[in-house]
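Here the complex is missing a single protein chain, while all its other protein chains stay put.
Moving on, here comes chain A:
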Amino acid sequence: MRRLAVALAAAVVLLGGCGKGESAASYNDTDVMFLQMMLAHHEPAGKLLELGERQASDPAVKAVATELAAGQAAETATIRSRLTSWGQPLVSTAHAGAHEAHGGLPLLDDAELLRLAGLTGREFDSTFLTMVIGHQHGAVELARMEAAAGTDPETRDLATRTDETVRAQIQRLLRMVA
């Protein structure tokens, strides 16, 4: 019995070694899905942040919109170039129906952005910040999925950074709306 176990262990080590040598890709499906979903996550936020920059009345709220939009633009560029270098599509058809689980409504559809655009003053500011918080929780969820199951070191790093920076943002935003 013990001999069998040793033989099995040796086989596993050998196979493991082989696998590593042959596989060129350092990434797995989770890495690809994380990057694709982050792109899909950033897209509607772009419109939201633009509206915040234009219409917020409190300069601190405007500053949040500007800061987040800049961070997001940089991240989008990184993600696009990584997916492209991997030869992976920027948009996953596999997750096109992801919103269906929630009855077909994404968090930030045009109707919600229009509703926000119709508000003014403090009401606009607090609604805008609350939408940003809700949206940013989604980024933390994606980042934690990647940290749990992704394999590409750089992509895992991106996830760790996203988790930390976005949670710090949420802390700050929650204090602003409290």
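Methods note: contacts are C-beta pairs under 8 Å (C-beta built on N, C-alpha and C of every residue); 3 or more make two chains touch, one makes a residue touch a chain; residues count from 1.
FYI, contacts and distances are computed from a predicted model.
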Omitted chain, identified by the protein name its UniProt record gives, among "Cytochrome c oxidase subunit 3", "Chitin-binding type-3 domain-containing protein", "FIST C-terminal domain-containing protein" or "ABC transporter permease": "Chitin-binding type-3 domain-containing protein"
Hidden-chain contact residue, picked from the options A:66, A:88, A:130 or A:160: A:130
Touching residue (missing chain; options A:26, A:57 or A:81): A:57
Contact footprint on chain A, counting only the chain that is left out: 30, 33, 37, 54-55, 57-60, 62, 94-95, 98, 101-103, 105, 107-108, 111-112, 115, 126-127, 130-131, 133-135, 137-138, 140-142, 144-145, 149, 163, 167, 170-172, 174-175, 177-178
